[in-house]
Every structure is written in structure tokens, then in C-alpha cells.
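Excluded from the complex is one protein chain; the other protein chains are retained at their positions.
Presenting subunit A:
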Amino acid sequence: MTILLIAEHDNQLLSDQTAKALSAAKKIGGKVDILVAGEGAQAVADAAAKLAGVRKVLLAESVALKEQLAEPLAATIRTLADGYDSFVAAATTTGKNVMPRVAAFLDVMQVSDVIEVVNAVAFKRPVYAGNAIETVESTDVKHVITVRTSAFQPAGEGESVPVERIEAAADPGLSTFVENRIAASDRPELTSARIIISGGRALGSSEKFREVILPVADKLGAAVGASRAAVDAGYAPNDWQVGQTGKVVAPDLYIACGISGAIQHLAGMKDSKVIVAINKDEQAPIFQVADYGIVGDLFEVVPDLEKQLE
């Protein structure tokens, strides 16, 4: 079995999602090569080359690959198809965007959001927003897999392996990048944070959300999350959303403030090691998954928590 793992990066840094997806790839078994597709991404390729258990790193660079749009990226992966049995990527918005396009080119069914590798062709994956877990076996000749990285530990570092430059495929010329609207933040990323504090609709406004949640986040060095209801109401930006259709996270500590615990939200955080729920409603479903619960007004409890953390 030879496996091509698609690296997740921003042309400067290799995301730790790649190291986690690598752990899944290694469980499939066989030789793993990492593809770094981008522009000016040599540093990313060098970082990927240090990951333990990799055979080699392929570096494809072109202007069209800079933003890793699905059309040029899938075209480049397609040129490598003959050499590999399995194609693996983290189930990030980049992976989810490009991998089905690759699978269709190869005429195979993709296995999405793998949480456990049973063997080289069988995988466990959540369906129905995590209310059921399916074990599926791919009967195709090649396999395309996206990995829910919160279910895997990152692979460590080892001796550097060679980086080989390869030709990027010609840009299909279907799509053009216009801009990214990405808020810069000093806080850790949701998907790799050790602690997450999340707010729900009970916060009542964008101002209150920031006033109440952010000081605790700063004190804990935590990432900030939000429920879908809070994002829909405009209290928090979309990239903070934790849940089945937002980000799936599994930090050491997850603090849910004013979040009732809809199935949709639980699907995104119930694999956290320790869950704390702060909610006025004693009957809120979030308490059914919380290790520690405080029934109370979050506008009193959360500032108190901030003080107690001094």
C-alpha cells in the first residue's frame, strides 16, 4: 500500500492537522508520502520532511496552487494518481473541498471524516451528526479518505526525509482567488487548542460575548468557540462555530457557557477530555455530557471564574 497524504498549510507553516492525519495514514499501513502543494512553501515541505514515518515529501509549487483552490489542487493530485493506492487528507475545509473532486476523477467513493482505521480498507466514521458510527469497507481499487483529526494524536518528529520537487498541473482556469477575510488572532486555533471556552446564544449580543468570554479565554490561554445559535445570531464569527457543521474539537478542557447542548453542538465537542457546563437551565442537555456543571447565571459565574483563576 502506498499512501499520498495532502499537507494542510498556509505556505508558511505546516498545520498540526497534517501530523494527526499522518497518524491515521500510518495505521492504514504502507509507505506514506506527503504532498505539499502551494507557492513559496519550501519551509512547509521542510517541516513535513521531519515528521516521523514519512518516505518522502513532494513539493508542487505554482501561482495557481497558492490558495489551494480545489480545481488546480485536484488536477495536481490527479497527475500523481498512478503511484498511490490511498489518498488521505485532514477533514478541514480544504480537505473537504478538494478530496471528493479527486475521488470522482478516480471513479471511487470517498470515505469522509474517518475517526478510526480498522484496517487498510475499513474505517469507522460518524453519520447522523455523530448519533451513529458506521464501519464501512471500501471496495474500490483506490481509496480516498478524509480524517477527523480530533480523533488522532499527532505523529512525532524523526529524521528528515528528502523533499522532491514535482511539476504542478496546468491551472484548469475555472476559478480565481479574490480574497481571504481571516481575522488575525493571538489565541490558539480551535482545532489544536488544549482549552476551549465557548459561548451560546445566552450571551445576548456580540459585545457581551466579547466582554464575558474573552477575558477568561485570555487568562486560560484558551481558544474561543461558539454554538451555532450564537453564530447565527451574529454574536460570534463563523470560524468560531463548534459543532457538526462547524469545527469538531477534542481539547483537554471544554467550557460551555450558556450553551444548551443541541445534538448538533454535542457532535462537535463530546470527545473533549473534560467538559464544564455553565447554564441557567438545570434541564439543559449539556449537563448530560458535562463532567462538572454549574447551574447559574453565566453573567455572574463566568466573571467569578475569571477572578478565581487569578
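Criterion: a contact is a pair of C-beta atoms (placed from the backbone, for glycine too) under 8 Å apart; a residue touches a chain by one contact, two chains touch by 3 or more; residues count from 1.
In this text, contacts and distances are computed from a predicted model.
Asker: Tell me the UniProt protein name of the chain this structure doesn't show, selecting from "Electron transfer flavoprotein subunit beta", "Carrier domain-containing protein", "Putative aminotransferase" or "Branched-chain amino acid ABC transporter permease".
Answerer: Record says "Electron transfer flavoprotein subunit beta".
Asker: Based on the whole complex, identify which of A:11, A:86 or A:112 touches the chain you can't see.
Answerer: Reading the full complex, the residue touching the unseen chain is A:112.
Asker: Which residue, A:70, A:155 or A:169, contacts the hidden chain when the whole complex is considered?
Answerer: A:70
Asker: Determine which one of A:117, A:169, A:242 or A:276 touches the chain that has been left out.
Answerer: Of all options in A:117, A:169, A:242 or A:276, contact with the hidden chain holds for A:276.
Asker: In the full complex, which residues of subunit A touch the absent chain?
Answerer: On the subunit A side, contact with the omitted chain comes from 67, 69-71, 74, 92-94, 96-105, 107-113, 122, 126-140, 172-183, 191, 195, 220, 228, 231-232, 237-239, 244-245, 247, 252-253, 263, 270, 273-276, 287-295, 301, 304-305, 308-309.
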